[in-house]
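One protein chain omitted, others in place.
Up next is subunit A:
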Amino acid sequence: MSLATKDLLGLENLTQENIEIILDNAKSMKEVLGRSIKKVPTLRGKLVVNLFYEPSTRTKSSFSLAAKRLSADGMSLSAKRSSVVKGESLVDTARTLRALGADAVVMRHGVPGAAKLLAETIDIPVLNAGDGAHEHPTQALLDLFTIQERKKNIAGQKVAIVGDIKHSRVARSNIWGLNKLGAEVRLIGPSTLMPEQIEDLDVEVYSDLEAGLKNVDVAYLLRIQRERQDKGFFPTIKEYTKFYGVREKHLKLAKEDALIMHPGPINRGIEISSQLAYDEQSVIEDQVSNGVAIRMALLYLLIEGGNQDE
């Protein structure tokens, strides 16, 4: 099985078949992670570079760990460039990485489309670890994996994504992925944080939390950034929590076995109550461990092209 694609830039252009190949492969990787020796020699001698233009603890360590578990060598570069004037350009950095002998590059960047620019510049696989508000494909894939693990089938599941949809790459990637696998997607949040014409992506939009959560199988909560308050998207964090913070009473509106998900890091007591974060219906920690399996699968599929025989 191979993906027949050089890079992983987003879920918009990933076929349903490819998504399923990745999820299947991640199952095998998860099995490896359950062993007492959690390491395989699959990518021995390969160099995976983490190129992070934005701070990230979780995604970066998840990718580093995934590379380690596959016996690849890892290298991390934190780049600070944010204006045109200072520092080396992305295009030039990319060429340097190629010259250093990188076999794949994992990049987090604040500008939408940056991963595509990188992928067009170098001939090795590029894994998008988040590009601005565009896509965060590995997050969505690990989310799909987690839902599938718990619910068996993604098709037909009602999934509500709650919060700042406008600035969220996680939401966008999840909308593409969930729709491709046949889920029903709802978006809940204030109109100020809902992007224009989002309903054209085959989603139902709610500004009322309770109406939106009714009967859902999954409540997916997004992190709210305090800086959005300064830009006027909502009056105060307190008021945001009052209308969009998910608490126990809201969960009662959802299906009995509904899952609570969050890409992390969580703001406990803001978008999610402390109780719910660690409730038995919460699969937030599963998401974290599944992330390593998904990223192992992707590194393997993209670097080795899915070839078993090496």
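Note that contacts are C-beta pairs under 8 Å (C-beta built on N, C-alpha and C of every residue); 3 or more make two chains touch, one makes a residue touch a chain; residues count from 1.
Basically, contacts and distances are computed from a predicted model.
**Q** Write down which listed name, "Molybdopterin-synthase adenylyltransferase", "Protocatechuate 3,4-dioxygenase alpha subunit", "Sulfur carrier protein ThiS" or "Dihydroorotase", is the UniProt protein name of the chain that is not shown.
**A** The correct option from "Molybdopterin-synthase adenylyltransferase", "Protocatechuate 3,4-dioxygenase alpha subunit", "Sulfur carrier protein ThiS" or "Dihydroorotase" is "Dihydroorotase", the UniProt name of the unshown chain.
**Q** Among A:Pro41, A:Gly113, A:Gly156 or A:Gly182, exactly one should touch the missing chain; which is it?
**A** From the options A:Pro41, A:Gly113, A:Gly156 or A:Gly182, the contact with the absent chain belongs to A:Gly113.
**Q** Based on the whole complex, identify which of A:Asp7, A:Glu54, A:Asp103 or A:Glu135 touches the chain you can't see.
**A** Answering carefully, the residue with contact to the hidden chain is A:Glu135.
**Q** Using the document's definition of touch, tell me which of A:Asp123, A:Glu196, A:Asp230 or A:Glu280 contacts the absent chain.
**A** For the chain that is not drawn, the touching residue is A:Glu196.
**Q** Mind listing the subunit A residues that contact the chain we can't see here?
**A** Interface with the chain not displayed, on the subunit A side: 12, 83-84, 89-91, 109-114, 116-117, 131-135, 169, 172, 195-198, 200-201.
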